[in-house]
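The structure appears below as structure tokens.
Shown here: the complex without one of its protein chains, the others still in place.
Per-chain numbering from 1; labels A, B and C assigned in written order.
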Amino acid sequence: MRKILIILLLIGVQTTIFAQNFNVVKEKDALRKLYRKEIRIPNIGDYTTLKCDFHMHTIFSDGSVWPTVRVQEAYYEGLDAIAITDHIENQPGKKYVEGDQNSAFEIAKPEAENLNLLLVKAGEITRGMPPGHLNALFVSDVAALETEKYMDAIKEANNQGAFVMWNHPGWQAMQPDTCKWWDIHEEIYKRGWLHGIEVYNWDEWYPVSFDWCINKNLSFIANSDIHIVASHRFNYEKYKRPMTLVFAKTRSLEDLKNAMFERRTVAFFANQLAGPENLLKQLFETSIEIKKPFKTEKGIVFFEISNPTDLTFILENGSPKNKSPKKIEIFPGSTVIVNCAVTNENITLPYTITNLHTGMGKNLSVEIQVGK
Amino acid sequence: MRKILIILLLIGVQTTIFAQNFNVVKEKDALRKLYRKEIRIPNIGDYTTLKCDFHMHTIFSDGSVWPTVRVQEAYYEGLDAIAITDHIENQPGKKYVEGDQNSAFEIAKPEAENLNLLLVKAGEITRGMPPGHLNALFVSDVAALETEKYMDAIKEANNQGAFVMWNHPGWQAMQPDTCKWWDIHEEIYKRGWLHGIEVYNWDEWYPVSFDWCINKNLSFIANSDIHIVASHRFNYEKYKRPMTLVFAKTRSLEDLKNAMFERRTVAFFANQLAGPENLLKQLFETSIEIKKPFKTEKGIVFFEISNPTDLTFILENGSPKNKSPKKIEIFPGSTVIVNCAVTNENITLPYTITNLHTGMGKNLSVEIQVGK
Amino acid sequence: MRKILIILLLIGVQTTIFAQNFNVVKEKDALRKLYRKEIRIPNIGDYTTLKCDFHMHTIFSDGSVWPTVRVQEAYYEGLDAIAITDHIENQPGKKYVEGDQNSAFEIAKPEAENLNLLLVKAGEITRGMPPGHLNALFVSDVAALETEKYMDAIKEANNQGAFVMWNHPGWQAMQPDTCKWWDIHEEIYKRGWLHGIEVYNWDEWYPVSFDWCINKNLSFIANSDIHIVASHRFNYEKYKRPMTLVFAKTRSLEDLKNAMFERRTVAFFANQLAGPENLLKQLFETSIEIKKPFKTEKGIVFFEISNPTDLTFILENGSPKNKSPKKIEIFPGSTVIVNCAVTNENITLPYTITNLHTGMGKNLSVEIQVGK
Partner (left out) sequence: MRKILIILLLIGVQTTIFAQNFNVVKEKDALRKLYRKEIRIPNIGDYTTLKCDFHMHTIFSDGSVWPTVRVQEAYYEGLDAIAITDHIENQPGKKYVEGDQNSAFEIAKPEAENLNLLLVKAGEITRGMPPGHLNALFVSDVAALETEKYMDAIKEANNQGAFVMWNHPGWQAMQPDTCKWWDIHEEIYKRGWLHGIEVYNWDEWYPVSFDWCINKNLSFIANSDIHIVASHRFNYEKYKRPMTLVFAKTRSLEDLKNAMFERRTVAFFANQLAGPENLLKQLFETSIEIKKPFKTEKGIVFFEISNPTDLTFILENGSPKNKSPKKIEIFPGSTVIVNCAVTNENITLPYTITNLHTGMGKNLSVEIQVGK
């Protein structure tokens, strides 16, 4: 020992001592760092943008995880609100699992409070087609929705003040080669008992349902419908989990609910957005920044478009103005350089954002104003 | 329509027709491809190398997933055998969860059969220190291990022909600033009731326990001890899940059990291996290929070492022979170029593999034979 | 200092001392580990499978890297042979760059010898269409190929014993809306001066050229044609660099050349293979292992198919036999479980491998033999 000390004194550097421990050695990189990774989507106007998933299952129906896992997954992925929507009719259905349709919420609630997540009490009304599956969100007693007739379940949900949505309307297990709006749905809708459509579920979306949302003034909803572990289900290397963006006055359950009833929602899935034109337009304009030209050469002006968000925007124009590009891809957290021919009047470049859907086969149109 | 057809006929290329479907659009990259990714570790001698994890929990104790999830995780990660080891004493312990200590196995078994995985029936005897926690593997009735005295539980396990291992001996919750072998363990061991030591658990290993395995002829075991979702727990970007390599006559439960009783196991964790010298030596020699020199220049010979496995080998020598490198890092699936000075006699380069542990503070020594 | 020592003696663990160095601190993870990552593609029959890229540029034409970089990139990516093919006519073309068409090879050669890579001396005959661009491989003097008439250049290449290939025949810059075989190519071919076709280049392939290779007995070639840094050019997260697989007697320049003249080549690009039926069939059969059934239940047999290689095989059958799956995706380093109905006679499942091309619009047909 002394020898070492002398050496240390000789080389004259400051020294610290540690004990090489033969009892226990910690592998510092063995465990994954578990923290909340935020999703970068801007607030629009006076509204806070909440990232939500309103469709998922646990062991209390045909899912394979304990309710707390759904809260943890949502937290790590940066979601703000979730609804656990176990199937109501065959609930709980698993051998060894007791409790009722309210149990999953009861178990998940404390975890949600610890992680500052909004947990929506909910259940999935699971019937054959018509009317198929419907989620009842913001209910007070899920068990009360277990009724013989589905109409009674939907009525009860509405009596409890629920936001009711039609799930995966074009799911081929239920509508093999079409995606039609049935008389039954018309009736539910007429009664004011239907408030949203799940335009995206799992890995599929239903273009025709975009028009339903627009024409009938229903909320655009995108959900995961996870049954197994989320990271087993989705290809996170390419996309985030499908989610619904809700534009709420504040980050609270009450304002979340109000915003949904007021149709301030956008479906976000596979780097695409679907929703009302005005909301998509605001999202695009709030997300990107068109910078002043940094270079002009031989009648061509060069400028940058920045996008600090996690959203992607694919701008296309078959016959672009001023020799601007036919396609401009604006990726998350990136800046892209665009050039076009200079003219006397103010330069305005019209584009269609082909990954932003405002209806069936319809995309958002925008104009890029090139500054001086 | 006709116009398009005419165009097609004019450009004279073969054509196919598809309908752009407004009912449903599938996002082909939205879901993760779920398949079994094999772990590349060679068989040695006449033995099949089985990758095993003998310590994990489900909702039937303090875990948060349904038993089938443990089977699925193991399948995706390329494991061959697992044991679900829920805590026996406070079992099942969760509100809404019924069943007994045999339920997790009963639920997981059919999934294991579907995925061709070996499922070991097991449980964790969970007591204070001493003796702390012990896993009983290959038991017939886990419930029977719920006894007042821990000695009775260990005895019952052995009566059932169990392989009994001492879990995380140096866990600081139980041995805060030491990792000692208690009289109790000596007694269990003397009676022939102890067969292995968990030298690695979660993110930590216990160097002193390497010597216990060597001196008392016990099996080296490394386990995950997962409670939450495996992919939430471990840093798979850097390491595989900790696991025990078992060298068995065939890939069957019976031969797995025999191999463990015959101590043919190696602990694999954080790109390190710990086990008996002869097994580590065989693993190294079977894993790498030393190629013939491809170049000789100015008395220096250049040759390649290939490693098609998923194992890593870090060779070091403070005063290397023939001017060979002080450090040779052989990464998974790679080939590394080594050079050294040529001499008349056959060239043999002695190295210590610093990430292969044969005891407390002891590493495997090898000799690299440079060919002609 | 003494206090620390006393503590250490008290806790009685072995200790080592190190000096915290204020002169220099090394960040151990700051630099990338640079080593050769092998590509797992099996040898077939008596042939060694060489992974080759025969088309790339350096600063000696319109590329942006020094020749040694091409060798390093190929080494890291696990290639066995490369050819630097700078444009011959406008060579060297860059201000401040001297030397001639042989300089790039001269500079790269020593690096190739150090990294045990086969370096093919070559150049790109760069003319308008017809005949477009042709690579001359295995030449002795690239400069001699700088001639006024392209026919003289091709002749000179052949006089030097070159393997001559037609590059990117369908490149739209040269054949905007077709990919035709010109009289000029017929003439070159008739004279025996053409030996291969680049059926894949950059990010595109030319189905019609598959038939040319088959019908005229020419070698299938896939190349990168990199000009900038390879890792800037290609999406390595999804695919390996496009390359040509050459099946040679040994890993030597001579046998590489012979194998190419003997047409033992397959194009490998974007997880697809294109080549002669017999070679693709051998590659498939050598790559996968069909395991014995591990389970039979209710007349359904379950078995595994393993693929330890880096190749992907997508098996499809619109109307599958014995209720086997319509699609079987066999990913690199994976094992997939397949099931089908049991019948009395031996079970043989016919499939088409849709990512293995044997001609224009033609794929390899195989039969899966289900064991007993």
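Everything below uses one rule, namely that contacts are C-beta pairs under 8 Å (C-beta built on N, C-alpha and C of every residue); 3 or more make two chains touch, one makes a residue touch a chain.
Owing to the predicted nature of the structure, the values given are computational and were not obtained by experimental measurement.
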Of A:N159, A:N278, A:S334 or A:T348, the residue in touch with the unshown chain: A:S334
Residue among C:T178, C:T250, C:N278 or C:Q369 touching the omitted chain: C:T178
Hidden partner chain, touching residue among C:W66, C:W182 or C:F294: C:W66
Hidden-chain contact residue, picked from the options C:F138, C:W193, C:Y206 or C:F268: C:Y206
Touch residues of chain A, complete complex, unshown partner: 11, 14, 33, 35-38, 40, 113-116, 177, 294-295, 302, 304, 306, 308, 329, 331, 333-337, 361
Chain C, residues in touch with the chain not shown (by the definition above): 21-34, 59-60, 63-66, 68-69, 72-73, 76, 92, 95-99, 103, 107, 170-172, 175, 177-179, 202-208, 228-229, 231-236, 238-239, 242, 269-270, 360-361
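Just so we're on the same page, only the chains that are shown with their structure count from here on.
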Interface composition of copies chain A and chain B: same or different, split at half: same
Computed distance of Cα centres, chain C from chain B, in Å: 33
Whole-Å separation of chain centres (CA-atom averages), chain A against chain C: 39
Where chain A and chain B are represented by their mean Cα positions, the distance between them in whole Å: 36
Two or more partner chains touched - positions in chain C: 11, 14
